[in-house]
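All protein chains of the complex are present and in place, except for one that has been dropped.
Our next item is chain A:
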Amino acid sequence: MATESPSSVRKVVVHLRETGDAPILKQAKLKIPRTDKFAKVIDFLRRQLHRDTLFVYVNSVCSQNPDELVIDLYNNFGFDGKLVVNYACSMAWG
């Protein structure tokens, strides 16, 4: 479980990692306001990859719910001060 220092900033660091045959992004690191919804990450990926169909995973859990708050995902699944999000063009972990 991720821990935060008292002086932690308002943003969550998100690392985007390609999985399978998904293309590597030029910009693979994002800083997202913690109160934003996961929809922002999903939309960013869709725009960058020019694809509507994407499979997004956090710690091998498929996270498609755009309502999840980035801060909740970070607190539940983040480590080393960042949230790692894997993206694939086809289902990676069934």
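For the reader, a short list of remarks on this structure follows.
The rule is simple: contacts are C-beta pairs under 8 Å (C-beta built on N, C-alpha and C of every residue); 3 or more make two chains touch, one makes a residue touch a chain; residues count from 1.
Here, contacts and distances are computed from a predicted model.
Its record in UniProt calls the unshown chain "Autophagy protein 5", which is the match among "FAD-dependent oxidoreductase domain-containing protein 1", "Ribosome biogenesis regulatory protein", "GPI transamidase component PIG-S" or "Autophagy protein 5". The residue touching the chain not shown here, chosen from A:Arg10, A:Lys31 or A:Arg51, is A:Arg10. Counting the whole complex, the residues of chain A in touch with the unshown chain are 1, 3-4, 6, 8, 10, 34-35, 59-69, 71-73, 75-77, 93.
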